[in-house]
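Everything below concerns the one structure shown next.
With one protein chain removed, the remaining protein chains of the complex are shown where they sit.
Each chain gets a letter, A and B, in the order it is written, and its residues are counted from 1.
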Amino acid sequence: MNKTYGLLAEFSTHEKLIHAAEEAYAAGFRKMDGYAPFAVEGLAEALGKKNRLPLLVLIGGIIGGTGGYFMEWYANAISYPINIGGRPIHSWPAFIPITFELSVLCAGLTAFFGSLALNGLPRPYHPLFHIPEFDRASQDRFFLCIEANDAKFHPKETRAFLAGLGPLSIKEVPE
Amino acid sequence: MNAPDQSPLTSNFSPSQSPLGYPTNLLAPGQTYETVNATIADVPLKPAPGPWWVGFIIASLLLLMFLVAVTWLFIKGVGIWGVNVPVAWGFAIVNFVWWVGIAHAGTFISAILLLLFQPWRTAINRFTEAMTLFAVCCAGLMPLLHLGRPWVFYWLLPYPDTMRLWPQFRSPLVWDVFAVGTYFTISLLFWYLGLVPDLATVRDRAKKLWQKKLYGFFALGWRNSAAHWQRHQIAYLLLAGLATPLVLSVHSVVSFDFAVAIVPGWHSTIFPPYFVAGAIYSGFAMALNIIIPVRKIYHLEHLITGRYLNNMANIMLVTGMIVAYGYFIEAFMAWYSGDIFEIYMMMNRAFGPYGWVFWLLMLCNVLVPQALWSARIRRNALLLFVVALFINVGMWIERFVIVISSLNRDYSPSTWAMFYPTKWDWMTLFGSVGLFLTLLFLFIKFLPMISISETRELVAEPEKATTP
Partner (left out) sequence: MNHPASNGRARPQGAPDGSASRPYQRETDEFVPGSNEWPDDLSRREFLRLAGATLALAGLNSCTKQPLETIVPYVKQPEIVIPGKPLRFATASQFGGFGQGLLVTAYEGRPTKIEGNPTHPASLGATTVWSQADVLDLYDPDRAQTVTTGGAIKTVSDFWDALNLAIEPLKQNGGAAFRILSEPISSPTLLAQLDRVLQSFPAARWAIWDPLNRDTIAGAEVICDFTKAKVVVAFDSDFLYAHPYALRNARDVANRRRVIEPHGAGMNRFYAAEPTPTITGSNADHRIAVAARDVLPLAQTIAAELGIGVATPRNIENADWIAAVVRDLNASRGESVVIAGETQPPELHALVAQMNAMLGNMGNTVAATPALSLPGSQIAFGDLVEEMQRSAVELLVIFGGNPRYDAPADFNFADAFNKVKLRVHHSVYFNETSRHSHWHVPATHFLESWSDTRAFDGSVSIVQPLIEPMYVGVSAHEILEAVTERSPRSAYEILRSHWSGPEPAPDFEAKWRRALSDGVVTEFQPPSFAGAGQSIAPAPSATPLEKRQRSEARGSQLEILFRPDVSVRDGRYANNGWLQELPRRFSSLTWDNAALISPELAKAAGLNNGDVVELTFRDRKLRAPLWIQPGQAKHSVTLPLGYGREIVGGVGRNVGFNAYALRTSDSLWFADDLTIHKTADRHWLVTTQHHHDVTGRGILHDGTLDEFLADPHYAQKPEELPPLGYTLYDPSEYPYKGYKWGMVVDLNVCIGCHACTIACQAENNIPVVGKQQVGVHREMHWIRVSTFYSGTEENPRITHQPVPCMHCENAPCELVCPVAATAHDNEGLNLQIYNRCVGTRYCSNNCPYKVRRFNFLEYNGRLSPSEKLVKNPDVTVRSRGVMEKCTYCIQRINAARITAELDQRKIRDGEIVPACAQVCPVEAITFGNMNDPRSRLMRLKRSPLNYWMLGELNTQPRTSYLAKLRNVNAELVRSD
C-alpha cells in the first residue's frame, strides 16, 4: 500500500519553520501541522489553529463548585441533619473551603483530560513515526507536514512548493 | 546525534553579571539543543552513578524503618506514641503540617513563577514539582496513621453510606481531606502534563526496546505538533492559574485545623498567611537541600546556575521575614488582647517546660536565615545548603511548638501534662523522610529531572536566559 499521509519538510531552526508555515498558509494549505522540540511561539497561529480549552475548564470549575456545595448542603442539612454543637444545620461559611477545593479539582481535571482529548492522545501509533528522522522533532529539528487529504495537495507541486522554503530535507510519509 | 549543520545558537552571548554582581544567566554559555538533550534525557537511559546508589540504599533503609514503625502502630494502636490527654495530637500532626509545607515550594515555583513569567523557574520546576508530589504523599499518610482506627479512614470521605451517614463538613479535618486530595491531584496532573513532551524525547533517544516501549507508553504518543503544543501550553497555563490559589488555600486550610479550634495558641486569625509563608519558606529550603547535591552529582551547574540558587535564597529571606513577623505578632496579640489564657500560653511557650524548643526555633528560623542578606553566602552552594538545613529543622520545630506547647497547658490547669515522644514517634518522622527520599531517588533515576523542552526554549531564545 503506497497511499501517502503527507509530505514532511525538515528545518533547522524555529524561525525557518514559522516562515515556512506562514508561506504554506498563504499558499492556501490548511490540512497541515508543524512539529518542534518546544513550544514555538506563533507557530500555531501561523498554521491557523484554534483552541476551545479555556471554556471547558471554566465549565468544569463551575460544575465542581456548585456540585460540591450542593453535596455538603444535602448531606448535612437534608439527608441526615444532626445538631452539631448547636451550630446551624446549614452552616454555609463552613461549606466554603470544600466548595473552593472542588471547583479547582474539577477545573484541573478538565484542563488535563480536555487537552489530551483535544489532542487525540493517547495515540501510540501515527504515520509520522515511520520516518526515522522524525525522532528529532522531539530533540533539535523542526518539521512542517502538509497532509495528503488537504484540498490543494498534489504530490509533485506540493513537494516543489516545500522545496522552495529551503528545508534540510523532504520526506514522503506513507499512510 | 550531532548534526554537522547544527548552528551554535548560544555562542553569541557571554556570561554576564548583574550590576550588583549576582550571576544573571540561567544557562551556561555554549549550550546547544544537543548538549541539553544529552545532559538531561540521557540520565534515565544510562546506568545510575555510584552516589545515586549510596543515597538510594540509605533512603530505602529509612523507608524500611518507617514500615516497621507503621506495622507496629497498626498492631498496637496510637498508644505506642507519646500522645496523651491533654496532648492528644503529637508527631503525626507535626509531620503532616511540615510535609504539606515543604510541598508548597514546588507549586509556587512551577505555577506562580510561570504566571509571573519568571524564566528562572525553568531548570528547577520539574524537580520541585516532583518534590511537591512526594512531600504530599508523606503528608497524606500522617493523618491516616494518626487515626485511632485507621482502617475506617474512608469515613471521612462522602459516599452513599447504607446508614446515610456523611462526613461532618464543619470540621476542618474534612476540609483537609479535600484540600490535600485536590492538591495532590492537581500537582500530579501539572507535573505529568509537563513531563509528556520530555518523555517523548526520552522515547525518541532510547536505544533499548524496553526503554522505547516504557517511555513511549507514558509519552502517550506525543508528536510535538503545533496543535499539541498550543493546547499543552494553554492547559499548562490554566493548571498554573488553578494551582496558584490552590497552593494558597491548602496551607490556609491546614492552618484552620488550629485556627478553628478554641485552644489558646491555635485560635488566631494570623494563621493562614503565616502558615502559607512558612510553607514556602520550608519548601524552598527543602528544594535547595535536594538541588544542591544533585546539581553536583549530575554536573548540572551549567543548567542550574548560581542565579537559581541566588533567587531561591532571596525568596527564603522574604518568606522568612514574614514568618518572623508572624512570631512577633502572635506574642504581641497575646499581650494586646489582655486575655489571660493567651498571655499564659505565650509565657508558657517561651519560658515554660518547652521553652528551650521555642528558643531553638528562634535560632533556626529567625536568626540563622539572616545570613542570607550576604550575597557571598547566597552564592556559596555549601553555606546555602547549611542555612536551608537549619530552616527545614526550624520549620519542623515551629509546628512542634504550635501543636504541643499549646495543648500541654490549655484552659484547665488540673489536667496540664507533658508530652514526651517515644522511639516510635522518631521512627515515624525519620521513616517518612526515608519514604520521601526513596521516591525522589527513583524520580531522579527514571525521569528527566529538568524540563528539556523549556530549556530548549532558553537555548532558542538566549535573550530570555539573560534577563536579570
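Everything below uses one rule, namely that contacts are C-beta pairs under 8 Å (C-beta built on N, C-alpha and C of every residue); 3 or more make two chains touch, one makes a residue touch a chain.
Nothing here was measured: the structure is a model prediction, and the numbers come from that model.
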Item to check | Residue touching the undisplayed chain, where the options are B:Ala41, B:Leu62, B:Val83 or B:Val180 | outcome: B:Val83
Checklist entry - Which is it among B:Val174, B:Ala219 or B:Leu361 that touches the chain not included here? => result B:Val174
Item to check | Per the touch definition above, residue among B:Trp53, B:Trp155, B:Phe217 or B:Trp335 touching the missing chain | outcome: B:Trp155
Next on the checklist: I need the residue numbers on chain A that touch the omitted chain, in ascending order.
Outcome noted: 82-89
Checklist entry - Touching the missing chain, which residues of chain B? => result 76-79, 82-89, 143, 146-149, 152-153, 155-156, 165-168, 170-174, 177, 257, 260-263, 340-341, 344, 407, 410-417, 420
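FYI, only the chains that are shown with their structure count from here on.
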Checklist entry - For the complex, which residues does chain A have touching chain B? => result 12-14, 21, 33-40, 43-44, 47, 49, 51, 53-54, 57, 61, 71-72, 75-76, 79-80, 82, 84, 87, 91, 94-95, 97-98, 100-102, 104-105, 107-109, 111-112, 114-116, 118-119, 121-126, 128-129, 135-141, 168
Next on the checklist: If we count contacts the way the header does, which residues on chain B are in touch with chain A in the complex?
Outcome noted: 1, 3, 5-7, 9, 32-34, 37, 41, 158, 164-170, 174-175, 178-179, 181-182, 185-186, 189-190, 192-193, 196-197, 200-201, 203-205, 216-217, 220-235, 238-239, 242-243, 245-246, 249, 253, 256, 453-454, 456-457, 460
